[in-house]
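Note that one protein chain is taken out, while the other chains of the complex remain in position.
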Amino acid sequence: MAAKRFNRGVALVGAGMSSFGAFPGKTTRDLFVDAFKDMQASVDKGFDPKDIDECYFGNYSSSQFEGQGFTAPFIANAVGMNPRPAIRAENACASGGSAIRLGVMAIASGIADMVLVGGYEKETDQPTEKVTEILATASDNLYENVAGFTFPGLYAALATAYMHRYGATGETMMKVALQNHENGALNPKAQFGKKIGDFIKMKQRSAEKKGKPVPQWDDEMAFLRDPRANPVISWPMRLFDCSPVSDGAAALLLVADDMAHHFTDKPLHIIGNGVASGVAMHDRTDLTRIETATEAGRVAYEMAKVSPKDIQVCEVHDCFTMTQVIATEDLGFFGRGEGWKALEEGRTARDGDRPINTSGGLKSKGHPVGASGVGQVVEVWKQLRGEAGERQLPGDPTLGLTHNLGGSGQVCVVNIFERK
Amino acid sequence: MAAKRFNRGVALVGAGMSSFGAFPGKTTRDLFVDAFKDMQASVDKGFDPKDIDECYFGNYSSSQFEGQGFTAPFIANAVGMNPRPAIRAENACASGGSAIRLGVMAIASGIADMVLVGGYEKETDQPTEKVTEILATASDNLYENVAGFTFPGLYAALATAYMHRYGATGETMMKVALQNHENGALNPKAQFGKKIGDFIKMKQRSAEKKGKPVPQWDDEMAFLRDPRANPVISWPMRLFDCSPVSDGAAALLLVADDMAHHFTDKPLHIIGNGVASGVAMHDRTDLTRIETATEAGRVAYEMAKVSPKDIQVCEVHDCFTMTQVIATEDLGFFGRGEGWKALEEGRTARDGDRPINTSGGLKSKGHPVGASGVGQVVEVWKQLRGEAGERQLPGDPTLGLTHNLGGSGQVCVVNIFERK
Amino acid sequence: MSKDFYNAAGFYEYVDEKKLMGTRCKSSGELFVPPRPFSPSCSGGEMEWVEMSGKGKLEAFTVTLYGPTRMVEAGYGPKNPYCVGIVRLDEGPAISAQILGLDLTKPEEIKIGTPMKLTFLERTEGEEKKTYIGFEAT
Partner (left out) sequence: MSKDFYNAAGFYEYVDEKKLMGTRCKSSGELFVPPRPFSPSCSGGEMEWVEMSGKGKLEAFTVTLYGPTRMVEAGYGPKNPYCVGIVRLDEGPAISAQILGLDLTKPEEIKIGTPMKLTFLERTEGEEKKTYIGFEAT
């Protein structure tokens, strides 16, 4: 079967996001207004919101997080989009990526020339146990939940399988956290604008203030190894292996390729888009990889006519630290079992040959589920346009990729962007 | 602004549904398998499921109804669709209609030639109060819920505004129920395969069995007027004005127009598709109509190049009885304020000049929220192909329309189908 | 300070102080009740809070016997129904609210267009008392 293609090219001409973090008193509507304004400011030559034909939004579970289902028309309303079509896509943590897919499809189909794509989630109004329960509804409620699996638990199980086969250790995961926090410290929109060293200083200052003995660690790794500073959540995963509970929103403006120059001289073209669905964890034959990512990547690379080595900017779905390592193998950046070595050798750091998650990733930037896949694109937008400030990659990159997983990897969306 | 069009025509070559009703022990996965098998049987020349390129599913809130969010990959898995893309659309009660829109768009965009569209909901595992709460998350949780509005309440308020302006009464609504139950009694998949007369007999038999005095009513209207038989839920709406709590699923097979003859000699072509989003009730200037329906209808009629008088088969979203009356005005079948008279004159009955909801509508067929918009298409499929059995409309109809509302009408999806 | 958000949180902070407030866009002058932090028509706009007079007319209503949990907890039910409706304020915008001061045993006699005036009511929810807006027939 020959690969099918979109009938019409699609360009990204604007991208913005709210800050990610905890924002009491703000609903998804308010957060999305922040993202929309940030996106508006990013459109070089401006645009008239009345020209937006349709809206596609990613949201995992506002119905459970804030008691508001049916968010599409409310969010559309918050930014004045009624009576335009508005549809919410849900695919757990890949809801944002799925919304992007729908936006691309709308333009390619001819029904729309300009589309607003958004993602949003408001998680911090709920206590942690409730958040855990809500996230768990994305695992298999018939066979995984009942066994006692949580989301950290499912990814921890993948980690044990990977570690057993390839020799990675808990230290590997700590080094992912270290790296992503280094990057996130340079991202003003990140939930934790802090390096691991900053967390050490915070703990020390806090002890000092309370008149308690000031804890000392030899270095960042010693801090991460210390079970009091970095307790186990679901072995082998510790606190600093988990992305946080977050509020946030992100917004993109997509237009037909041939209209892009009306809005900017530096559009990004969405040259590859792959989506794949897969089975629950117990149905997989190999627990050291995520097949949907390989499949979505294959489709996207084929459409874009590029190969993994061509990608210069890359945001992967590091909901947990080991997931990032596995993602870099699934996407073909490293061979099977080589990802953890590449990580430990610093190759995925900002100054490595294969930088990953320059934004800080979900780990440091934050993981407001439905917004995450859209937020990844905001980083690619900035990096490919040379607007990433202190964390800007050198070499005038022109090709970027986003990798957005849903649940325990039962859905993956991969997008490839090019500045031509 | 000239109306935009899809780049490629889309045909419906198969349509099926599970029975709608209460099915303890069956999850949405099981219900969707039933719908999928029914759809398979409807494809005249058969098809290979491996040729399905993508899946779009409508579901309102399995996360709240059955503790399973992220249903798209699980449902895709239940019918063997992995690793194909699978995305869930959510737009409250218009989730099914929204999924259809996505399926059409996928084919029109060129990325898919054959698409599986589905809708499913499993509501009856929850007690009624919990169902009410879950449905209420589709109204405005910031300003409507807190005031005390339930879903029946919101539509009851629309009914008071309509009655006040145009003179309709509670009797009008009872006549809608009467008519839809007449139709549903001829639909073997309907939740209530019963006329109002059958409910009377049931009540009488039940009293007899218990040795209680057997209640008597002069006729069906006397039964519906009796507050013991038909109690007020939210004035002016009574029990028989409300669609039921339901489980069910429905499935459609869409293909590119030029491939349709491989699957059947009697395909339906989706010649019109309109989607509109709108404001919460308090923000509307006129509470006697639903603007999103008029707007979605306008877009669909324009695309199809037909007018309301051309439509021969029509399923409208009668979540509540008065909603049906208003829908027939919003869609242009009757002038403003004329819909209730047309209804009372029997013009919308099966033997009227403008038959509405020959399936029994949501009122009698059942309203498994995410499945409802897809189930409407199953009726149009049957009627336009002459396969509706005892409820078949005469005159070899070739043009049909579906009208699927979300929430209190903040989204509407209208589709127009033609057998050419 | 939620009032700085010009959103629902600010709105309900004012409700606790027994004030019905909307937001007004400083550039277009448009008034929003419920409040908006963003003015879609002029794509932005700084906002300010404005207090409503509290006068209006009933535009639609229902008398509910089976309410949501919060109304059941507040004592309403089939034997003690409540009225909820939409009231158009004299200032233009409309809002949903519980409606008081009507004879709920004869809902067919309640008239659309009845003049309404703002009041505030408290409902017990779980262990908290919460203040809500209501309207009363005048």
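As written, the chain order gives the labels A, B and C, with residue 1 at the start of each chain.
Just so it is clear, contacts are C-beta pairs under 8 Å (C-beta built on N, C-alpha and C of every residue); 3 or more make two chains touch, one makes a residue touch a chain.
Since the structure is predicted, the reported quantities are computational estimates derived from the model, not experimental observations.
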Subject >> Touched by the hidden chain, restricted to displayed chains >> reply: A, B
**OP:** Write down which of A:Met39, A:Ala136 or A:Val378 is the residue touching the left-out chain.
**Re:** A:Ala136
Original post:
Which of these, A:Asp34, A:Glu144, A:Glu291 or A:Asp318, touches the one chain of the complex that we don't see?
Top reply: A:Glu144
Subject >> Touch criterion as defined above, residue of A:Ala156, A:Ile196 or A:Val374 at the omitted chain >> reply: A:Ala156
**OP:** By the contact definition given up top, give the residues of chain A that touch the hidden chain.
**Re:** 129, 132-133, 136, 140, 142-150, 152-154, 156-161, 164-165, 231-237, 281-283, 287
**OP:** Identify the residues of chain B touching the omitted chain, counting contacts across the whole complex.
**Re:** 24-27, 29-30, 33, 36-37, 40, 49, 78-81
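Just so it is clear, only the chains that are shown with their structure count from here on.
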Original post:
Between chain A and chain C, what's the gap in Å when you average each chain's C-alpha atoms?
Top reply: 39
Original post:
Which whole number of Å gives the spacing of the CA centres of chain B and chain C?
Top reply: 32
Subject >> Separation of chain A from chain B, taking each centre as the mean of its C-alpha atoms, in whole Å >> reply: 36
**OP:** Two or more other chains in contact with one residue: find those residues in chain A.
**Re:** 27, 81
Subject >> Residue list for chain C, restricted to those that touch at least two other chains >> reply: 8
